[in-house]
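Every protein chain of the complex appears in place save one, which is left out.
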Amino acid sequence: MAAMSTAVTWRRDLHAHPEVGFTEFRTASRAAGRLADLGWDIRTGTDAIDPAARLGPPDDDVLEAAFTAAAGDGSWAGDERFLGAMRGGLTAVVATLDTGRPGRHVALRADTDALPITESAEPGHPPTAAGFRSTREGAMHACGHDGHVGMAVELAERLTAAPPDGRVTILFQPAEEGGRGAAAMVPAGVVDDVDVLLAAHLGIGLHSGAVAAAVDGLLANTKYRATFHGRAAHAAMAPHEGRSALLAAAAATLAVHTAPPFPGHETRVAVGALHGGTVSNIVPDRATVLLETRADDGAVNDEVGSRVRAALEGAAATYGCTVDVEPIGSVTTATGDPSVSEAVARAAREGGVDVVVPTADLGVASDDATAFMRRVQSHGGVATYLAIGSDLAGPHHTPGFDVDEAVLGPGVDLLERAVRALTAR
Amino acid sequence: MAAMSTAVTWRRDLHAHPEVGFTEFRTASRAAGRLADLGWDIRTGTDAIDPAARLGPPDDDVLEAAFTAAAGDGSWAGDERFLGAMRGGLTAVVATLDTGRPGRHVALRADTDALPITESAEPGHPPTAAGFRSTREGAMHACGHDGHVGMAVELAERLTAAPPDGRVTILFQPAEEGGRGAAAMVPAGVVDDVDVLLAAHLGIGLHSGAVAAAVDGLLANTKYRATFHGRAAHAAMAPHEGRSALLAAAAATLAVHTAPPFPGHETRVAVGALHGGTVSNIVPDRATVLLETRADDGAVNDEVGSRVRAALEGAAATYGCTVDVEPIGSVTTATGDPSVSEAVARAAREGGVDVVVPTADLGVASDDATAFMRRVQSHGGVATYLAIGSDLAGPHHTPGFDVDEAVLGPGVDLLERAVRALTAR
Amino acid sequence: MAAMSTAVTWRRDLHAHPEVGFTEFRTASRAAGRLADLGWDIRTGTDAIDPAARLGPPDDDVLEAAFTAAAGDGSWAGDERFLGAMRGGLTAVVATLDTGRPGRHVALRADTDALPITESAEPGHPPTAAGFRSTREGAMHACGHDGHVGMAVELAERLTAAPPDGRVTILFQPAEEGGRGAAAMVPAGVVDDVDVLLAAHLGIGLHSGAVAAAVDGLLANTKYRATFHGRAAHAAMAPHEGRSALLAAAAATLAVHTAPPFPGHETRVAVGALHGGTVSNIVPDRATVLLETRADDGAVNDEVGSRVRAALEGAAATYGCTVDVEPIGSVTTATGDPSVSEAVARAAREGGVDVVVPTADLGVASDDATAFMRRVQSHGGVATYLAIGSDLAGPHHTPGFDVDEAVLGPGVDLLERAVRALTAR
Partner (left out) sequence: MAAMSTAVTWRRDLHAHPEVGFTEFRTASRAAGRLADLGWDIRTGTDAIDPAARLGPPDDDVLEAAFTAAAGDGSWAGDERFLGAMRGGLTAVVATLDTGRPGRHVALRADTDALPITESAEPGHPPTAAGFRSTREGAMHACGHDGHVGMAVELAERLTAAPPDGRVTILFQPAEEGGRGAAAMVPAGVVDDVDVLLAAHLGIGLHSGAVAAAVDGLLANTKYRATFHGRAAHAAMAPHEGRSALLAAAAATLAVHTAPPFPGHETRVAVGALHGGTVSNIVPDRATVLLETRADDGAVNDEVGSRVRAALEGAAATYGCTVDVEPIGSVTTATGDPSVSEAVARAAREGGVDVVVPTADLGVASDDATAFMRRVQSHGGVATYLAIGSDLAGPHHTPGFDVDEAVLGPGVDLLERAVRALTAR
């Protein structure tokens, strides 16, 4: 039996140790450590991300608890060389290999965060069966980012062993879920001198063996946290003195979901979470709602957003409450450049990929890699968002999700060919 | 300056160390320890409470974390002599002084639990000003139970020093809030040989200096946890495959609050908490609602409850979900006996209390001391629920609540006189 | 078999010809005609009511259609001598018998309007069985006002035949339902010289044979019409351009019903009607809601009203709509005078009534006779609201309602005795 590849080894380890957005201390510091060992230049902390530009970071105590876990011993320990700079959730890593040879600067985005989902414990679920199920209840790599990091690390090893032209940067990005990390790395200047930006995603509708050289239909997406403020009271002795933030939040939840379709556009609006109150006999004075809007057009997304705000504010007023509405994630749309996607398609075909889709229409997905794409394009660079097909054990963002490990090796092959081709002038 | 009384000293210490229902490890073990030191007979653990009869105990990990804190060192440490028996939330304590002299067996209920409220940090809030504000965020003695325990301990000291006739028992009851503790102590037999049951409460509408010898209007009360089950899905990619438990719970919350008044009866129904979902882009497959019903008549309370169930089930069906409705607390009504309340009123007047209210109408309060009262009355005993007036820094169950410490001494005087009179044959 | 009394004959005729508020053209003009024939002085039209002070009159076309029906031939014809002055809904009649002898001026209120309910067609329903069921679908005397008018006419006949002292006035008041008529008659000065005001109601909780000399618990009551304005659009082709007034009204309906109880007070709030939209595929740009608030205290009623307004306005804003909130009925509280109720009780006992209740607590009823009571009391007069018990075929305001005709004769006896006693000085 052959040894497992770096991509598979890393992804299994990460799968067992998932870290949600801005708490990727172990994941990011270990990736930084490995690439530092390979001789890549490493930027992290405030050199890789603008702390103030992060939307919706976790509370300080959550960040500190996660940091403490990674700063300790045992299987959750991170790489102490890089942990310090990351404290407080500055978990971006920018690793660069400068070959010194002429050529273009190609950057690959690898997102590092997991989702707040408890992984399936079904015996037949592949990570359970193979012994690398998440060891943290309530967190899970349910979107394949473990595979993205695994492929990136193996790619770095191969490029170190046989350097291409120009420069290569790997952007280990935190908090892709929710659209919160890329927009905060951009103002740190991390792609300001990048000529070609690649963002690759596993799965997203393509079967194992297929590759899409470009992806259409990345939606604009805004996430909001709405905090309703009412007035507490004893629910039996003085209900008339209370103003239930929970009633306001409940009415708002129904109202948000009544947003109409916009003919000619794909739109989405949904409340994903509502939390308010502690016990049954106190009128809750606080309730929090998490929701998001999406649209295939930024202006339509803004219009949906303005309706959502009106609904939230109206519902608050209906129940004598107030509401603070705060964007906690924002993803723009972006369009790839044919020159890059054609190069990717060529690389795929040369690598023996059978099914090469020029452009896949994903319908309704969002990815904040679009923030990198737009910045690179703004200074004359080019970009594509590509998909590496993978049969899935279950849908994205569900407890039964898992990628097909057999696609990781061919995926690294594809990325390696593409990088070599794109750096060459 | 005079030294602080036992009642004040204890209540300040407890105020700073609040423990919510069934986690009163420190409070209960320390009370048990002090009365054991005084020579009282102590029953705790399964001798004082029937574990299976507890409604709505916390999850095991919550119980274990609280136990661990009390089993450790420092200010949160409990009395290790009694902690072991309490593990798992068996935090009832029954302490008895048998004088050996003829006389009746009088029991006093002292409830021990705090509420899940974060205490006011305003500089003018008395506990903040005097340095005994709660040291645990999210927990607070906001209903005066700290004072109840303080008065009970001082009463025990006085009775030990100068024993009355007959027997005296103090019932340190967990989880009064929510109506979960008394009903579980009754099947352990703790009041089966009690002749006279006294339950005293601070505040509840009476000003400092006043005493009510009996209280009317204790409502029947049932608390429910409703858990909605839907189907998770990616909110943007496959919203049609999801069934939002959150929408169901939100609609149910509104519906529950539309329950009509019942002319001729006091009724209450309220949702106090709703929790569902984690992130903005997953259709939540689970949402939990905490609610309660109250009525001045058990049959009406049942009727309100049946409507609430219909509303919960209907709302679940409306959104393609299901719901489990589980009672997690239940308080019955009870009526006191004039023979006891007259003795209490006499004791008050003899003690120089200026304002003695024969019977106060509380309107809409509930207290599971009624479970003790009914059991004692069922075997021929008598009971009363009395109120010791206290000016309050803020309403019951709110962050600014605090009792007037000046009433604790006179309160112990009243209880002592009443116990001595009632034990005497 | 004895001939039917005037009270029964009139009430059966009126029962078969019910007219809702401000359209009582037939009822009022026939009563005016009969009392004119008896020699009473008649005021009607603007001499009896201030048109501008009417809250919530029907639309002009409704008033005109009802007038036209009464101005025609056949069973719906009114008395043409008085119809002209009533045109446009000025259907108040003030009939006075001035005996010329010394004595006080006693006024009796008799309300004339029916309700917009379709009467039961069950064979066993007494009016159906006896052949005097309502001949107008959608209108019904379901609160006994037909009996009030019948008793008043017979009383007038008896007083004409054997005049008492002083003066007697009968106030035939339109639009008691909704609290819209009395408040508009007061500014016309119709009770400015009245010494004693009697308002009598059949039923309201008392059984046949009983009389209550006074009634407590008349609630303040305000009725509102809320009109939501949105924006029409084709529901399939351009739903995003619409703003559904119906969604706003639906959310408002739920919100209004979540108003909390006010401990220590009886309060009510309810939406009784919602109308919006015409077909299934147009976003409705208009929806109308009828609702009312009640409370046993005017200030509490105002507070409930202000919450209702907030709920209506908040719900409108939630769905991008606006709302106009218009009071269309308003009833104040009033308290009777013991001197009058004692006289009524005496009259009842002298007349052989077995059960004489000094003061009945009706709980939650409202009657705008309180406007007359307050005005009479404001200039030094006295008043009472009395109840003449009646077994009922069904509850007030339901299709199966009917009064017990056997109580009408004794009712007139009581009123006659009371009037004779109260006019005598």
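Per-chain residue numbering starts at 1, and chain names A, B and C are given in the order in which the chains are listed.
As a convention for this text, a residue touches a chain if its C-beta (ideal position, glycine included) is under 8 Å from a C-beta of that chain, and two chains touch if they have at least 3 such contacts.
No experiment lies behind these values; they were computed from the predicted model shown.
S.K.: From the list C:Ala107, C:Ala250, C:Ala369 or C:Ala387, which touches the chain that is not on show?
M.R.: Candidates C:Ala107, C:Ala250, C:Ala369 or C:Ala387; residue touching the omitted chain: C:Ala250.
S.K.: One chain isn't shown here. Among B:Thr46, B:Thr99, B:Thr160 or B:Thr258, which residue touches it?
M.R.: Only one listed residue reaches the unshown chain, and that is B:Thr258.
S.K.: Of C:Ala36, C:Ala53, C:Leu274 or C:Ala393, which residue touches the hidden chain?
M.R.: Only one listed residue reaches the unshown chain, and that is C:Leu274.
S.K.: Hey, which of B:Ile49, B:Ala95 or B:Leu247 is the one touching the hidden chain?
M.R.: Reading the full complex, the residue touching the unseen chain is B:Leu247.
S.K.: Among C:Gly178, C:Gly230, C:Pro260 or C:Gly381, single out the residue that touches the unshown chain.
M.R.: In the full complex, the listed residue that touches the missing chain is C:Gly178.
S.K.: Name, in rising order, the residues on chain B that touch the hidden chain in the full complex.
M.R.: 237-240, 242, 247, 251-252, 254-255, 258, 260-263, 303, 307, 310-311, 313-320
S.K.: Can you list, in ascending order, the chain C residues touching the missing chain?
M.R.: That gives, for chain C, the contact residues 115-117, 138, 177-178, 219, 221, 223-224, 232-239, 241, 244, 246-247, 249-251, 253-254, 257, 268, 270-284, 287, 290-292, 294, 329, 363-366, 395-399.
S.K.: What chain A residues would touch the chain not displayed?
M.R.: 254-255, 257-258, 261, 263-264, 266-268, 363-364
Operating definition for what follows: only the chains that are shown with their structure count from here on.
S.K.: Point out which chain occupies the most central position, where each centre is the mean of Cα atoms.
M.R.: Central chain: B.
S.K.: With chain centres set to the mean of the C-alpha atoms, which chain is at the far end from chain C?
M.R.: A
S.K.: Starting from the mean Cα coordinates of chain A and chain B, work out the distance between those two points in Å.
M.R.: Taking the average C-alpha coordinate of chain A and of chain B, the gap between them is 46 Å.
S.K.: Approximately how many whole Å separate the CA-defined centres of chain B and chain C?
M.R.: Inter-chain centre distance comes to 49 Å.
S.K.: Report the inter-chain centroid distance for chain A and chain C in whole angstrom, where each centroid is the mean of the CA atoms.
M.R.: 67
S.K.: For chain B, give me the residues that contact two or more of the other chains.
M.R.: Correct list: 254, 257, 268, 363-364.
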